[in-house]
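Left out: one protein chain. Kept in place: all the others.
Right after this comes subunit A.
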Amino acid sequence: MSTDEDTTTEPVDLAEGIDHQVAMVMDLNKCIGCQTCTVACKSLWTEGGGRDYMYWNNVETKPGKGYPRDWEDSGGGWKSSEHNERNPGEIPSQEDYGDAWEFNHEEIMYNGSDQPLRPDSDPEWGPNWDEDRGAGEYPNSYYFYLPRICNHCTHPSCVEACPRKAIYKREEDGIVLIDQERCRGYRYCVEGCPYKKVYYNATQKTSEKCIFCYPRIEGEGPDGETFAPACAEDCPPQLRLVGFLDDEEGPIHKLVNEYEVALPLHPEYQTQPNVYYIPPFAPPQHSEDGESVDVERIPRNYLEELFGERVHDALDTIEKERDKVNRGGESELLDMLTDTNPARKYRLEVFDDD
């Protein structure tokens, strides 16, 4: 880690044959679990046509079983950092994803029924089912929200899993896409992704996934303007930074490679994600009589389970920089984490002249 401008850093590790790599940093300290990102994504990409059960972007409560249920135990990824042998994975069941529920809106809104508003079915699980449950005991229970999209990994095991090479990492920006013409719905990518971020569309008979809103970042909208992915732009607390990992002037590169405070989720899956998280802080634990005590509320070993052992250094670094600011000092790191300028948070045109 260094804050010196003249310090040379290692060249950014990009996947073979990739010109640049899109990346996202999500600051978990800002997530309020409002699901606006989830809805932004859903209304843009996954309404109808066999996509009802899919959430390319979801927000889950941690600790918790997540979406799909127990995805962290579903296998996939690589056996080692050599990336020569994959871990077998399993396709989640429909029950583990949860169905798209039908509600009695019609009866209540138009037919004057005094029934409570509820699903027509009798569901026992669904996305966000264990919202805010978390872990720990009163008064020291804890939880935080974890927004998840496809990680557009540097070593995507989903790509390796496809016997038809229908899923690929595109050259210009490393976005992982499924060629809908080539895909035959075998679902080896679904089981091969350790984050379970590829979904089978039983109507189209192909698999589908987050496309990092590539038409938006390519400026394919009505006015030809470039936009960050909808999940980022629509986020009320603006917790996401979007850009390129190899844009050395941008905040993502600094947070990931210089300060090393933005960490991939489950690095032990060895796919090298390009979505990074600022790990969460929580108020300290309370004593029985309500006094703050000097014990971290979110157990470090749990955070280590999610973000690997580098989480300790990351949390320590942020803590140090906070103290510095509290003493009246300056911190480039905290400036980046509290920046509200969209032009600096979304740097998607830096390589347009390449």
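Convention: contacts are C-beta pairs under 8 Å (C-beta built on N, C-alpha and C of every residue); 3 or more make two chains touch, one makes a residue touch a chain; residues count from 1.
In this text, contacts and distances are computed from a predicted model.
Entry comment: the absent subunit's protein name, as recorded by UniProt, is "DMSO reductase family type II enzyme, heme b subunit", drawn from "DMSO reductase family type II enzyme, heme b subunit", "Ketoisovalerate oxidoreductase subunit VorA", "DNA polymerase II large subunit" or "Cation:proton antiporter". Within the full complex, the residue among A:P92, A:P127 or A:P251 touching the omitted chain is A:P92. Among the residues A:Y186, A:F281 or A:Y302, only A:Y186 touches the chain that is left out of the figure. Here the missing chain is touched by one residue of A:G48, A:P163 or A:G328, and it is A:P163. If you put the missing chain back, the residues of subunit A touching it would be 88, 91-94, 97, 163-165, 184-188, 190-191, 199-200, 202, 205.
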